[in-house]
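One structure below.
All protein chains but one are shown in place.
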Amino acid sequence: MLEQYIGATVMFIMAIGIACGMVFMTSVLGPKRHFAEKMEPFECGEKQIVSPHQRFSVKFYLVAVLFVLFDIEAVFFFPWAILFKKLGMFGFVEMLFFIIILGVGLCYVWIKGGLDWE
Amino acid sequence: MEHIPAPAIDFISLAPALILSVFGMLVLLMDLFAGKNKNLLVFASLVGLVLAGVSAFAPKALPVVSFGGSYVVDHLSVFFTLIFVFSSALTILLSIEYNPRNGIRAGEYYALILFCTVGMILLASATDLIMIFLGIEVVSICLYVLAGIKRGDVKSNEAALKYFLLGAFATGFLVYGMTLLYGATGTTKLAGIAEVIHSGQTNSDTLLLLGTVLLIIGFGFKVASVPFHMWAPDVYEGAPSPVTAFMAVGPKAAALVAFYRVFATAIPEIGTTWDTLLMVVAVATMVIGNFGAIVQTNIKRLLAYSSISHVGYLLIAIIARNSLGGSAIAYYMMAYAFMIFGTFGIVILLGEKNSENLEIKNYAGLGVKQPAIALCMTVFMLSLGGMPPFAGFIAKFYIFGAAIKEGYVVLVVIAVLNSVVSLYYYLKIVVLMYMKDSERELELSMGPITLAVVAIAVFGTIEMGLFPDPILQLTQ
Partner (left out) sequence: MELLIFYPLAGFCVLMGLGVIISSSPINSALSLIAMMMGLAGVFVLQQAHFLAILQIIVYAGAIMVLFMFVIMLLNLKSAEEDTWSIRPQNTYVSVLTGFLALGALYKIACVISQAKLDSPAAVPDDFGTVVRVGTTLFTDFVLPFEVASILLLAAMVGAVVLAKNKID
(Lines give C-alpha, C1' and ligand atoms only; values in the text may rest on other atoms or scores of the structure.)
Protein backbone atom coordinates (compact mmCIF):
# COMPACT_ATOMS: atom_id res chain seq x y z
CA MET A 1 0.00 0.00 0.00
CA LEU A 2 2.59 2.51 1.08
CA GLU A 3 5.27 1.30 -1.34
CA GLN A 4 3.81 3.41 -4.10
CA TYR A 5 4.78 6.56 -2.25
CA ILE A 6 8.47 5.69 -1.85
CA GLY A 7 9.50 7.57 -4.97
CA ALA A 8 7.53 10.68 -4.07
CA THR A 9 8.81 10.59 -0.50
CA VAL A 10 12.44 10.30 -1.59
CA MET A 11 12.01 13.23 -3.95
CA PHE A 12 10.28 15.27 -1.27
CA ILE A 13 13.02 14.61 1.26
CA MET A 14 15.73 15.42 -1.27
CA ALA A 15 14.03 18.65 -2.24
CA ILE A 16 13.76 19.75 1.36
CA GLY A 17 17.29 18.59 2.01
CA ILE A 18 18.78 20.51 -0.89
CA ALA A 19 16.85 23.67 -0.10
CA CYS A 20 17.69 23.64 3.59
CA GLY A 21 21.23 22.49 2.88
CA MET A 22 21.89 25.41 0.58
CA VAL A 23 20.69 27.94 3.08
CA PHE A 24 22.63 26.28 5.86
CA MET A 25 25.84 25.87 3.86
CA THR A 26 25.93 29.46 2.66
CA SER A 27 25.46 30.72 6.19
CA VAL A 28 28.30 28.49 7.40
CA LEU A 29 30.74 28.73 4.52
CA GLY A 30 30.06 32.18 3.16
CA PRO A 31 32.23 35.16 4.16
CA LYS A 32 30.62 37.37 6.76
CA ARG A 33 31.37 41.05 6.81
CA HIS A 34 28.58 42.97 8.48
CA PHE A 35 28.35 46.72 8.49
CA ALA A 36 25.39 48.99 9.13
CA GLU A 37 24.45 49.84 5.52
CA LYS A 38 24.61 46.25 4.43
CA MET A 39 22.09 45.15 7.03
CA GLU A 40 19.52 47.60 5.78
CA PRO A 41 16.78 46.58 3.37
CA PHE A 42 18.19 46.91 -0.13
CA GLU A 43 16.93 49.86 -2.14
CA CYS A 44 19.14 50.08 -5.24
CA GLY A 45 22.06 51.26 -3.20
CA GLU A 46 20.13 54.25 -1.98
CA LYS A 47 19.70 55.14 1.64
CA GLN A 48 16.46 53.77 3.00
CA ILE A 49 13.79 56.44 2.62
CA VAL A 50 10.61 54.90 3.94
CA SER A 51 9.76 52.14 6.36
CA PRO A 52 9.23 48.77 4.69
CA HIS A 53 6.19 48.29 6.91
CA GLN A 54 3.83 49.94 4.47
CA ARG A 55 0.27 49.15 3.71
CA PHE A 56 -0.50 47.73 0.32
CA SER A 57 -3.12 49.35 -1.84
CA VAL A 58 -6.49 47.66 -1.78
CA LYS A 59 -6.24 47.05 -5.52
CA PHE A 60 -3.89 44.15 -4.82
CA TYR A 61 -6.75 42.56 -3.00
CA LEU A 62 -9.00 42.48 -6.05
CA VAL A 63 -6.24 40.87 -8.07
CA ALA A 64 -5.66 38.28 -5.37
CA VAL A 65 -9.35 37.38 -5.14
CA LEU A 66 -9.65 37.04 -8.90
CA PHE A 67 -6.52 34.90 -8.91
CA VAL A 68 -8.06 32.53 -6.35
CA LEU A 69 -11.28 32.27 -8.33
CA PHE A 70 -9.54 31.43 -11.60
CA ASP A 71 -7.22 29.08 -9.78
CA ILE A 72 -10.18 27.11 -8.49
CA GLU A 73 -11.58 27.09 -12.00
CA ALA A 74 -8.30 25.68 -13.31
CA VAL A 75 -8.41 22.90 -10.73
CA PHE A 76 -11.46 21.43 -12.45
CA PHE A 77 -9.47 21.08 -15.66
CA PHE A 78 -7.02 18.49 -14.30
CA PRO A 79 -9.44 15.58 -14.01
CA TRP A 80 -11.27 16.71 -17.12
CA ALA A 81 -8.11 16.69 -19.22
CA ILE A 82 -7.23 13.19 -18.03
CA LEU A 83 -10.72 11.87 -18.72
CA PHE A 84 -11.30 13.86 -21.90
CA LYS A 85 -11.33 10.91 -24.32
CA LYS A 86 -13.35 8.65 -22.08
CA LEU A 87 -16.02 11.25 -21.42
CA GLY A 88 -16.54 11.88 -25.13
CA MET A 89 -18.93 14.49 -26.41
CA PHE A 90 -20.76 14.83 -23.11
CA GLY A 91 -17.65 15.81 -21.24
CA PHE A 92 -16.75 18.31 -23.93
CA VAL A 93 -20.17 19.98 -23.81
CA GLU A 94 -20.33 20.18 -20.02
CA MET A 95 -16.90 21.76 -19.82
CA LEU A 96 -17.90 24.11 -22.63
CA PHE A 97 -20.81 25.38 -20.52
CA PHE A 98 -18.53 25.70 -17.52
CA ILE A 99 -16.07 27.78 -19.50
CA ILE A 100 -18.76 29.91 -21.14
CA ILE A 101 -20.20 30.83 -17.74
CA LEU A 102 -16.77 31.75 -16.44
CA GLY A 103 -15.97 33.45 -19.73
CA VAL A 104 -18.89 35.77 -19.04
CA GLY A 105 -17.26 36.48 -15.70
CA LEU A 106 -13.92 37.21 -17.36
CA CYS A 107 -15.62 39.54 -19.87
CA TYR A 108 -17.34 41.32 -17.03
CA VAL A 109 -14.19 41.74 -14.97
CA TRP A 110 -12.20 42.85 -17.99
CA ILE A 111 -14.64 45.43 -19.34
CA LYS A 112 -15.44 46.77 -15.86
CA GLY A 113 -11.74 47.46 -15.52
CA GLY A 114 -11.12 44.94 -12.76
CA LEU A 115 -7.83 44.04 -14.43
CA ASP A 116 -6.72 47.64 -14.95
CA TRP A 117 -4.10 49.10 -12.69
CA GLU A 118 -5.88 52.42 -12.25
CA MET B 1 -10.80 2.82 -24.63
CA GLU B 2 -14.07 2.36 -22.83
CA HIS B 3 -16.43 5.28 -22.69
CA ILE B 4 -17.97 6.61 -19.55
CA PRO B 5 -21.72 6.76 -20.22
CA ALA B 6 -23.26 10.20 -20.07
CA PRO B 7 -25.91 10.62 -17.38
CA ALA B 8 -29.46 11.31 -18.48
CA ILE B 9 -30.41 14.92 -17.89
CA ASP B 10 -33.98 16.16 -17.79
CA PHE B 11 -33.71 19.71 -19.04
CA ILE B 12 -37.42 20.45 -18.61
CA SER B 13 -37.30 20.01 -14.85
CA LEU B 14 -34.20 22.21 -14.74
CA ALA B 15 -35.77 24.91 -16.92
CA PRO B 16 -36.40 27.62 -14.27
CA ALA B 17 -32.81 27.53 -13.03
CA LEU B 18 -31.42 27.37 -16.56
CA ILE B 19 -33.50 30.30 -17.78
CA LEU B 20 -32.54 32.44 -14.82
CA SER B 21 -28.84 31.62 -15.17
CA VAL B 22 -28.94 32.65 -18.83
CA PHE B 23 -30.84 35.84 -18.03
CA GLY B 24 -28.50 36.59 -15.15
CA MET B 25 -25.50 36.46 -17.46
CA LEU B 26 -27.40 38.43 -20.09
CA VAL B 27 -28.15 41.18 -17.59
CA LEU B 28 -24.53 41.20 -16.50
CA LEU B 29 -23.34 41.62 -20.08
CA MET B 30 -26.05 44.16 -20.91
CA ASP B 31 -24.88 46.25 -17.98
CA LEU B 32 -21.46 46.48 -19.61
CA PHE B 33 -22.82 47.84 -22.86
CA ALA B 34 -26.07 49.59 -21.92
CA GLY B 35 -24.38 52.55 -20.30
CA LYS B 36 -26.39 54.61 -17.88
CA ASN B 37 -29.77 53.28 -18.88
CA LYS B 38 -30.72 50.69 -16.27
CA ASN B 39 -34.35 50.31 -17.34
CA LEU B 40 -33.37 47.75 -19.90
CA LEU B 41 -31.72 45.64 -17.19
CA VAL B 42 -34.84 45.80 -15.05
CA PHE B 43 -36.99 44.79 -17.98
CA ALA B 44 -34.75 41.85 -18.91
CA SER B 45 -34.62 40.66 -15.29
CA LEU B 46 -38.39 40.74 -14.99
CA VAL B 47 -38.82 38.89 -18.29
CA GLY B 48 -36.41 36.24 -17.07
CA LEU B 49 -38.28 35.84 -13.79
CA VAL B 50 -41.65 35.55 -15.53
CA LEU B 51 -40.31 32.97 -17.98
CA ALA B 52 -38.80 31.00 -15.11
CA GLY B 53 -42.08 31.11 -13.22
CA VAL B 54 -44.01 29.85 -16.24
CA SER B 55 -41.48 27.13 -17.00
CA ALA B 56 -41.83 25.81 -13.45
CA PHE B 57 -45.11 24.28 -14.59
CA ALA B 58 -43.54 22.59 -17.63
CA PRO B 59 -42.95 19.10 -16.18
CA LYS B 60 -46.02 17.03 -17.03
CA ALA B 61 -46.01 14.44 -14.28
CA LEU B 62 -44.60 15.26 -10.86
CA PRO B 63 -42.37 14.33 -9.17
CA VAL B 64 -39.48 14.25 -11.64
CA VAL B 65 -36.33 12.67 -10.25
CA SER B 66 -33.11 13.38 -12.11
CA PHE B 67 -29.33 13.34 -11.68
CA GLY B 68 -29.42 9.98 -9.98
CA GLY B 69 -31.79 11.14 -7.25
CA SER B 70 -29.99 14.33 -6.34
CA TYR B 71 -32.51 16.68 -7.92
CA VAL B 72 -36.23 16.28 -7.45
CA VAL B 73 -38.96 18.48 -8.85
CA ASP B 74 -42.16 17.88 -6.88
CA HIS B 75 -45.16 19.99 -5.92
CA LEU B 76 -43.27 21.47 -3.00
CA SER B 77 -40.31 22.59 -5.10
CA VAL B 78 -42.56 23.99 -7.85
CA PHE B 79 -44.45 26.05 -5.29
CA PHE B 80 -41.24 27.27 -3.71
CA THR B 81 -39.93 28.18 -7.15
CA LEU B 82 -43.00 30.38 -7.50
CA ILE B 83 -42.32 32.01 -4.12
CA PHE B 84 -38.71 32.71 -5.12
CA VAL B 85 -39.57 34.09 -8.54
CA PHE B 86 -42.35 36.19 -7.07
CA SER B 87 -40.24 37.61 -4.25
CA SER B 88 -37.35 38.37 -6.58
CA ALA B 89 -39.70 40.16 -8.97
CA LEU B 90 -41.14 42.24 -6.12
CA THR B 91 -37.61 43.06 -4.92
CA ILE B 92 -36.70 44.33 -8.36
CA LEU B 93 -39.91 46.36 -8.57
CA LEU B 94 -39.19 47.92 -5.17
CA SER B 95 -35.64 48.72 -6.26
CA ILE B 96 -36.56 50.61 -9.44
CA GLU B 97 -37.35 53.81 -7.58
CA TYR B 98 -35.36 53.13 -4.44
CA ASN B 99 -31.94 52.49 -5.97
CA PRO B 100 -31.32 55.75 -7.87
CA ARG B 101 -32.34 57.83 -4.86
CA ASN B 102 -30.11 55.94 -2.49
CA GLY B 103 -26.99 55.93 -4.57
CA ILE B 104 -27.14 52.34 -5.78
CA ARG B 105 -26.28 52.63 -9.43
CA ALA B 106 -24.64 49.27 -9.89
CA GLY B 107 -26.26 47.26 -12.67
CA GLU B 108 -24.83 44.11 -11.10
CA TYR B 109 -27.55 44.44 -8.51
CA TYR B 110 -30.11 42.84 -10.81
CA ALA B 111 -27.77 40.10 -12.00
CA LEU B 112 -26.95 39.18 -8.40
CA ILE B 113 -30.63 38.93 -7.54
CA LEU B 114 -31.14 36.58 -10.49
CA PHE B 115 -28.15 34.41 -9.52
CA CYS B 116 -29.43 34.33 -5.96
CA THR B 117 -32.79 33.14 -7.28
CA VAL B 118 -31.04 30.38 -9.23
CA GLY B 119 -29.44 29.21 -5.99
CA MET B 120 -32.77 29.26 -4.18
CA ILE B 121 -34.54 27.30 -6.91
CA LEU B 122 -31.80 24.66 -6.88
CA LEU B 123 -32.01 24.53 -3.10
CA ALA B 124 -35.75 23.86 -3.18
CA SER B 125 -35.21 20.83 -5.43
CA ALA B 126 -31.92 19.56 -4.02
CA THR B 127 -32.05 16.13 -2.42
CA ASP B 128 -28.31 15.64 -2.16
CA LEU B 129 -26.13 17.13 0.56
CA ILE B 130 -23.56 18.44 -1.94
CA MET B 131 -26.26 20.09 -4.01
CA ILE B 132 -27.76 21.64 -0.86
CA PHE B 133 -24.35 22.98 0.12
CA LEU B 134 -23.76 24.53 -3.28
CA GLY B 135 -27.24 26.03 -3.36
CA ILE B 136 -26.73 27.62 0.05
CA GLU B 137 -23.36 29.00 -1.01
CA VAL B 138 -24.70 30.56 -4.22
CA VAL B 139 -27.48 32.22 -2.24
CA SER B 140 -25.16 33.38 0.54
CA ILE B 141 -22.42 34.82 -1.69
CA CYS B 142 -24.98 36.87 -3.62
CA LEU B 143 -26.53 38.09 -0.36
CA TYR B 144 -23.21 39.15 1.16
CA VAL B 145 -22.63 41.38 -1.83
CA LEU B 146 -26.21 42.65 -2.01
CA ALA B 147 -26.12 43.60 1.68
CA GLY B 148 -23.05 45.74 1.07
CA ILE B 149 -23.97 47.16 -2.30
CA LYS B 150 -24.49 50.66 -0.88
CA ARG B 151 -20.77 51.15 -0.88
CA GLY B 152 -20.71 54.68 0.52
CA ASP B 153 -22.86 53.77 3.50
CA VAL B 154 -21.09 52.66 6.68
CA LYS B 155 -24.09 50.66 7.93
CA SER B 156 -24.30 48.78 4.67
CA ASN B 157 -20.59 47.92 4.83
CA GLU B 158 -21.02 46.77 8.41
CA ALA B 159 -23.94 44.59 7.39
CA ALA B 160 -21.99 42.95 4.59
CA LEU B 161 -18.92 42.32 6.73
CA LYS B 162 -20.85 40.91 9.68
CA TYR B 163 -23.00 38.76 7.48
CA PHE B 164 -20.01 37.45 5.56
CA LEU B 165 -17.84 36.60 8.56
CA LEU B 166 -20.59 34.91 10.54
CA GLY B 167 -22.05 33.29 7.44
CA ALA B 168 -18.73 31.76 6.44
CA PHE B 169 -18.30 30.46 9.98
CA ALA B 170 -21.76 28.90 9.94
CA THR B 171 -21.10 27.31 6.55
CA GLY B 172 -18.17 25.54 8.20
CA PHE B 173 -20.54 23.94 10.70
CA LEU B 174 -22.92 22.98 7.93
CA VAL B 175 -20.23 21.27 5.85
CA TYR B 176 -18.84 19.49 8.89
CA GLY B 177 -22.30 18.21 9.73
CA MET B 178 -22.78 16.97 6.19
CA THR B 179 -19.39 15.26 6.29
CA LEU B 180 -20.27 13.40 9.48
CA LEU B 181 -23.63 12.40 8.02
CA TYR B 182 -21.82 11.07 4.97
CA GLY B 183 -19.32 9.30 7.18
CA ALA B 184 -22.09 7.65 9.15
CA THR B 185 -24.16 6.51 6.19
CA GLY B 186 -21.81 6.38 3.21
CA THR B 187 -24.04 8.41 0.91
CA THR B 188 -24.86 12.05 0.32
CA LYS B 189 -28.31 11.42 -1.16
CA LEU B 190 -31.12 12.20 1.25
CA ALA B 191 -33.15 9.17 0.20
CA GLY B 192 -30.06 6.98 0.56
CA ILE B 193 -29.38 8.29 4.05
CA ALA B 194 -32.96 7.55 5.08
CA GLU B 195 -32.60 4.02 3.66
CA VAL B 196 -29.36 3.31 5.50
CA ILE B 197 -30.83 4.55 8.77
CA HIS B 198 -33.97 2.52 8.21
CA SER B 199 -32.00 -0.67 7.63
CA GLY B 200 -29.87 0.05 10.72
CA GLN B 201 -26.60 -0.24 8.81
CA THR B 202 -25.10 3.08 9.85
CA ASN B 203 -21.37 3.05 10.54
CA SER B 204 -21.81 4.88 13.79
CA ASP B 205 -24.80 6.36 15.55
CA THR B 206 -22.52 8.81 17.34
CA LEU B 207 -21.33 10.34 14.10
CA LEU B 208 -24.92 10.57 12.94
CA LEU B 209 -25.91 12.40 16.10
CA LEU B 210 -22.98 14.81 15.98
CA GLY B 211 -23.65 15.48 12.31
CA THR B 212 -27.29 16.24 13.06
CA VAL B 213 -26.37 18.72 15.78
CA LEU B 214 -23.89 20.49 13.49
CA LEU B 215 -26.52 20.64 10.75
CA ILE B 216 -28.94 22.27 13.18
CA ILE B 217 -26.28 24.89 13.93
CA GLY B 218 -25.55 25.51 10.24
CA PHE B 219 -29.16 25.70 9.12
CA GLY B 220 -30.06 27.54 12.32
CA PHE B 221 -27.72 30.31 11.30
CA LYS B 222 -28.98 30.49 7.74
CA VAL B 223 -32.61 30.83 8.87
CA ALA B 224 -31.63 33.11 11.80
CA SER B 225 -32.94 31.07 14.69
CA VAL B 226 -31.90 31.71 18.29
CA PRO B 227 -29.06 31.40 19.43
CA PHE B 228 -27.65 31.95 15.94
CA HIS B 229 -29.67 35.08 15.24
CA MET B 230 -27.29 37.81 16.36
CA TRP B 231 -26.43 38.88 12.82
CA ALA B 232 -30.01 39.40 11.70
CA PRO B 233 -30.88 42.80 13.26
CA ASP B 234 -27.64 44.46 12.17
CA VAL B 235 -27.72 43.02 8.68
CA TYR B 236 -31.41 43.78 8.19
CA GLU B 237 -30.85 47.33 9.36
CA GLY B 238 -27.77 48.00 7.27
CA ALA B 239 -28.77 46.39 4.00
CA PRO B 240 -30.76 48.47 1.49
CA SER B 241 -34.48 48.11 2.26
CA PRO B 242 -35.46 46.10 -0.87
CA VAL B 243 -32.59 43.70 -0.16
CA THR B 244 -33.74 43.36 3.45
CA ALA B 245 -37.22 42.40 2.28
CA PHE B 246 -35.68 39.97 -0.20
CA MET B 247 -33.52 38.39 2.53
CA ALA B 248 -36.43 37.99 4.89
CA VAL B 249 -38.44 36.03 2.32
CA GLY B 250 -36.57 34.26 -0.49
CA PRO B 251 -33.31 33.01 1.01
CA LYS B 252 -35.03 32.28 4.29
CA ALA B 253 -37.65 30.17 2.52
CA ALA B 254 -34.91 28.39 0.56
CA ALA B 255 -32.93 27.56 3.69
CA LEU B 256 -36.11 26.40 5.41
CA VAL B 257 -37.10 24.06 2.59
CA ALA B 258 -33.60 22.52 2.60
CA PHE B 259 -33.79 22.28 6.40
CA TYR B 260 -37.16 20.56 6.04
CA ARG B 261 -35.94 18.17 3.36
CA VAL B 262 -32.89 17.08 5.33
CA PHE B 263 -34.66 16.65 8.65
CA ALA B 264 -38.05 15.38 7.44
CA THR B 265 -36.92 13.13 4.59
CA ALA B 266 -33.36 12.02 5.42
CA ILE B 267 -33.26 11.64 9.18
CA PRO B 268 -36.86 11.54 10.42
CA GLU B 269 -36.35 8.04 11.85
CA ILE B 270 -33.92 9.29 14.44
CA GLY B 271 -36.32 12.17 15.09
CA THR B 272 -36.57 11.46 18.79
CA THR B 273 -32.87 12.26 19.14
CA TRP B 274 -33.11 15.71 17.61
CA ASP B 275 -36.64 16.93 18.12
CA THR B 276 -36.03 17.97 21.75
CA LEU B 277 -33.04 20.06 20.69
CA LEU B 278 -34.98 21.64 17.84
CA MET B 279 -37.92 22.30 20.17
CA VAL B 280 -35.66 24.23 22.54
CA VAL B 281 -34.33 26.20 19.57
CA ALA B 282 -37.87 26.88 18.29
CA VAL B 283 -39.16 28.08 21.67
CA ALA B 284 -36.08 30.25 22.25
CA THR B 285 -36.44 31.68 18.75
CA MET B 286 -40.08 32.63 19.33
CA VAL B 287 -39.54 34.08 22.78
CA ILE B 288 -36.34 36.04 22.09
CA GLY B 289 -37.63 37.18 18.70
CA ASN B 290 -40.85 38.54 20.14
CA PHE B 291 -39.44 40.10 23.29
CA GLY B 292 -36.53 41.52 21.34
CA ALA B 293 -38.95 43.16 18.94
CA ILE B 294 -40.85 44.92 21.74
CA VAL B 295 -37.92 47.16 22.69
CA GLN B 296 -36.88 48.19 19.18
CA THR B 297 -37.25 51.77 18.02
CA ASN B 298 -36.07 51.25 14.44
CA ILE B 299 -38.65 49.75 12.10
CA LYS B 300 -36.14 47.60 10.21
CA ARG B 301 -34.72 46.17 13.43
CA LEU B 302 -38.24 45.51 14.65
CA LEU B 303 -39.01 43.63 11.46
CA ALA B 304 -35.75 41.70 11.87
CA TYR B 305 -36.78 40.48 15.32
CA SER B 306 -40.29 39.79 14.07
CA SER B 307 -38.75 37.76 11.26
CA ILE B 308 -36.76 35.78 13.84
CA SER B 309 -39.93 35.00 15.76
CA HIS B 310 -41.63 33.83 12.56
CA VAL B 311 -38.78 31.37 12.04
CA GLY B 312 -39.65 29.99 15.46
CA TYR B 313 -43.17 29.17 14.25
CA LEU B 314 -41.81 27.67 11.04
CA LEU B 315 -39.41 25.38 12.93
CA ILE B 316 -42.46 23.79 14.52
CA ALA B 317 -43.45 22.54 11.08
CA ILE B 318 -40.02 20.93 10.68
CA ILE B 319 -40.31 19.30 14.11
CA ALA B 320 -43.65 17.82 13.03
CA ARG B 321 -41.79 16.13 10.14
CA ASN B 322 -44.84 15.18 8.11
CA SER B 323 -45.85 16.20 4.60
CA LEU B 324 -48.42 18.55 6.10
CA GLY B 325 -45.50 20.44 7.63
CA GLY B 326 -43.88 20.91 4.24
CA SER B 327 -46.95 22.42 2.65
CA ALA B 328 -47.55 24.51 5.78
CA ILE B 329 -44.06 26.03 5.40
CA ALA B 330 -44.77 26.71 1.73
CA TYR B 331 -48.09 28.41 2.48
CA TYR B 332 -46.59 30.38 5.35
CA MET B 333 -43.69 31.68 3.28
CA MET B 334 -46.02 32.76 0.46
CA ALA B 335 -48.22 34.64 2.92
CA TYR B 336 -45.12 36.04 4.61
CA ALA B 337 -43.81 37.25 1.24
CA PHE B 338 -46.94 39.37 0.73
CA MET B 339 -46.82 40.80 4.25
CA ILE B 340 -43.10 41.58 4.26
CA PHE B 341 -42.95 43.11 0.80
CA GLY B 342 -45.98 45.22 1.64
CA THR B 343 -44.46 46.42 4.90
CA PHE B 344 -41.11 47.19 3.33
CA GLY B 345 -42.86 48.89 0.45
CA ILE B 346 -44.42 51.29 2.97
CA VAL B 347 -41.09 51.72 4.78
CA ILE B 348 -39.52 52.67 1.46
CA LEU B 349 -42.43 54.96 0.57
CA LEU B 350 -41.98 56.92 3.79
CA GLY B 351 -38.25 57.36 3.32
CA GLU B 352 -37.02 60.93 3.08
CA LYS B 353 -34.61 62.57 0.77
CA ASN B 354 -31.57 62.36 2.98
CA SER B 355 -32.49 59.63 5.40
CA GLU B 356 -34.47 56.48 5.26
CA ASN B 357 -36.68 57.71 8.11
CA LEU B 358 -36.68 54.43 10.00
CA GLU B 359 -37.65 55.57 13.50
CA ILE B 360 -40.97 54.04 14.50
CA LYS B 361 -42.06 57.19 16.33
CA ASN B 362 -42.02 59.05 13.02
CA TYR B 363 -45.00 56.98 11.94
CA ALA B 364 -47.21 58.94 14.36
CA GLY B 365 -50.08 60.62 12.63
CA LEU B 366 -49.86 58.55 9.49
CA GLY B 367 -53.54 57.66 9.84
CA VAL B 368 -54.51 61.30 9.32
CA LYS B 369 -51.94 62.35 6.77
CA GLN B 370 -51.87 59.25 4.57
CA PRO B 371 -55.01 57.28 5.44
CA ALA B 372 -54.68 54.78 2.59
CA ILE B 373 -51.08 53.90 3.46
CA ALA B 374 -51.94 53.65 7.14
CA LEU B 375 -54.77 51.27 6.33
CA CYS B 376 -52.43 49.06 4.30
CA MET B 377 -49.89 49.10 7.13
CA THR B 378 -52.64 48.08 9.56
CA VAL B 379 -53.52 45.12 7.34
CA PHE B 380 -49.89 43.96 7.24
CA MET B 381 -49.38 44.40 10.98
CA LEU B 382 -52.54 42.47 11.85
CA SER B 383 -51.60 39.76 9.39
CA LEU B 384 -48.05 39.49 10.78
CA GLY B 385 -49.59 39.19 14.23
CA GLY B 386 -51.75 36.32 13.00
CA MET B 387 -55.17 37.94 13.16
CA PRO B 388 -58.05 36.63 11.08
CA PRO B 389 -59.19 37.16 8.36
CA PHE B 390 -55.71 37.80 6.94
CA ALA B 391 -53.16 35.44 5.43
CA GLY B 392 -50.99 35.33 8.55
CA PHE B 393 -53.78 33.70 10.53
CA ILE B 394 -54.37 30.87 8.05
CA ALA B 395 -50.61 30.31 7.71
CA LYS B 396 -50.16 29.88 11.46
CA PHE B 397 -53.26 27.73 11.56
CA TYR B 398 -51.74 25.22 9.10
CA ILE B 399 -48.41 25.12 10.93
CA PHE B 400 -50.08 24.45 14.25
CA GLY B 401 -52.37 21.89 12.61
CA ALA B 402 -49.36 19.95 11.30
CA ALA B 403 -47.76 19.95 14.76
CA ILE B 404 -50.93 18.96 16.63
CA LYS B 405 -51.40 16.04 14.26
CA GLU B 406 -48.08 14.67 15.56
CA GLY B 407 -48.98 15.42 19.18
CA TYR B 408 -46.80 18.47 19.89
CA VAL B 409 -49.55 20.24 21.81
CA VAL B 410 -47.35 22.03 24.37
CA LEU B 411 -45.21 23.49 21.61
CA VAL B 412 -48.31 24.83 19.86
CA VAL B 413 -49.60 26.38 23.09
CA ILE B 414 -46.28 28.18 23.57
CA ALA B 415 -46.43 29.38 19.97
CA VAL B 416 -49.97 30.71 20.39
CA LEU B 417 -48.96 32.58 23.55
CA ASN B 418 -46.05 34.06 21.62
CA SER B 419 -48.39 35.18 18.88
CA VAL B 420 -50.33 37.10 21.51
CA VAL B 421 -47.13 38.77 22.71
CA SER B 422 -46.24 39.69 19.14
CA LEU B 423 -49.58 41.47 18.73
CA TYR B 424 -48.36 43.98 21.31
CA TYR B 425 -45.64 45.45 19.13
CA TYR B 426 -47.56 45.15 15.88
CA LEU B 427 -50.56 46.94 17.39
CA LYS B 428 -48.23 49.51 18.95
CA ILE B 429 -47.45 50.72 15.45
CA VAL B 430 -51.14 50.80 14.53
CA VAL B 431 -51.97 52.76 17.68
CA LEU B 432 -49.14 55.16 16.93
CA MET B 433 -50.43 55.74 13.41
CA TYR B 434 -53.99 56.49 14.42
CA MET B 435 -53.96 57.77 18.00
CA LYS B 436 -50.89 60.00 18.08
CA ASP B 437 -50.24 63.12 16.14
CA SER B 438 -47.01 64.78 15.19
CA GLU B 439 -45.85 67.92 13.49
CA ARG B 440 -43.70 65.94 11.12
CA GLU B 441 -44.50 66.01 7.44
CA LEU B 442 -45.12 62.54 6.05
CA GLU B 443 -44.93 62.50 2.31
CA LEU B 444 -44.63 59.60 -0.03
CA SER B 445 -41.17 59.77 -1.52
CA MET B 446 -41.55 57.08 -4.14
CA GLY B 447 -43.64 56.79 -7.25
CA PRO B 448 -46.33 54.52 -8.64
CA ILE B 449 -44.26 51.32 -8.93
CA THR B 450 -43.64 51.09 -5.17
CA LEU B 451 -47.30 51.90 -4.57
CA ALA B 452 -48.25 49.10 -6.95
CA VAL B 453 -46.13 46.63 -4.97
CA VAL B 454 -47.92 47.66 -1.77
CA ALA B 455 -51.27 47.24 -3.54
CA ILE B 456 -50.34 43.76 -4.78
CA ALA B 457 -49.22 42.85 -1.26
CA VAL B 458 -52.47 44.05 0.32
CA PHE B 459 -54.47 42.14 -2.22
CA GLY B 460 -52.43 38.98 -1.61
CA THR B 461 -52.62 39.26 2.17
CA ILE B 462 -56.40 39.53 2.11
CA GLU B 463 -56.95 37.07 -0.69
CA MET B 464 -54.83 34.34 0.91
CA GLY B 465 -56.66 34.94 4.17
CA LEU B 466 -60.15 34.68 2.70
CA PHE B 467 -59.60 31.98 0.08
CA PRO B 468 -56.71 29.80 1.21
CA ASP B 469 -57.75 26.61 -0.57
CA PRO B 470 -56.50 27.20 -4.14
CA ILE B 471 -53.02 28.15 -2.91
CA LEU B 472 -52.91 25.32 -0.43
CA GLN B 473 -53.78 22.81 -3.11
CA LEU B 474 -50.80 24.00 -5.14
CA THR B 475 -48.49 23.08 -2.29
CA GLN B 476 -49.64 19.48 -1.92
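In order of appearance the chains are A and B, and numbering begins at 1 in each one.
Here is the rule we go by: a contact is a pair of C-beta atoms (placed from the backbone, for glycine too) under 8 Å apart; a residue touches a chain by one contact, two chains touch by 3 or more.
None of the values given here were measured: they were computed from a predicted structure.
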{"item": "Visible chains that the absent chain touches, using the contact criterion stated earlier", "value": "A, B"}
{"item": "Per the touch definition above, residue among B:Phe23, B:Phe79, B:Tyr98 or B:Tyr144 touching the missing chain", "value": "B:Tyr144"}
{"item": "Sole contact to the chain not displayed, among A:Ile6, A:Val28 or A:Val58", "value": "A:Val58"}
{"item": "Interface residues of chain A (partner: the chain not displayed)", "value": "1-2, 5, 51, 53, 55-56, 58-62, 64-69, 71-73, 75-76, 78-80, 82-83, 86-87, 90-91, 94, 97-98, 101-102, 104-105, 108-109, 112-114, 118"}
{"item": "Absent chain, residues of chain B that touch it", "value": "4-7, 9, 14, 21, 24-25, 28, 67-68, 70-71, 105-108, 111-112, 115-116, 118-119, 122, 128, 130-131, 134-135, 137-138, 141-142, 144-145, 148-149, 151, 160, 203-207, 209-210"}
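The criterion applied here is as follows: only the chains that are shown with their structure count from here on.
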{"item": "Rounded Å distance, chain A centre to chain B centre (Cα mean)", "value": "40"}
{"item": "Residue numbers on chain A that touch chain B, as the complex places them", "value": "83, 85-91, 101, 104, 107-108, 111-112"}
{"item": "In the complex with chain A, residue positions of chain B that touch it", "value": "1-4, 6, 21, 25, 28-29, 32"}
